[in-house]
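What you see is the complex with one protein chain gone and the rest in place.
And now, chain A:
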């Protein structure tokens, strides 16, 4: 069975989707990613879809599922690199990708995840007894 590689980059996981996914591959990615977040304790997931030319409601649902499942495991998901034609089509299709963060490219997606992580750490610090 084909698999989409999941790379670890510090506290984050990076997935680059290189081909138009058939359904089984997309479902495998969903379960692999959730397992990997659980195993590694990753705090964020970046999914690069810049090579993907079609996102239909099935694929959209998978992206939404990944985002909500990883959130339960305390990791945010950012989808990066969506082609403009895909974004226009998704809106007309009626898919809102609620709960899925998006960013223009991997660099900005990474910055977004880092920001969220820093913010979390700050909040955690404030809970402590150290006085400013």
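Operating definition for what follows: contacts are C-beta pairs under 8 Å (C-beta built on N, C-alpha and C of every residue); 3 or more make two chains touch, one makes a residue touch a chain; residues count from 1.
Simple rule for what comes next: contacts and distances are computed from a predicted model.
The chain absent from the displayed complex carries the UniProt protein name "Serine/threonine-protein kinase RsbT", chosen from "Serine/threonine-protein kinase RsbT", "Spermidine/putrescine transport system permease protein", "Carbon-monoxide dehydrogenase small subunit" or "Acyl carrier protein". Remark: the omitted chain is touched by one listed residue; of A:20, A:74 or A:107 this is A:20.
Touching the chain that is not shown, out of A:4, A:73 or A:86: A:86 (per the contact rule at the top). Per the touch definition above, the residue from A:18, A:35 or A:53 contacting the chain not shown is A:53. Mapped onto chain A, contacts with the missing chain fall at residues 20, 22-24, 53-58, 60-61, 83-86, 88-89, 92-95.
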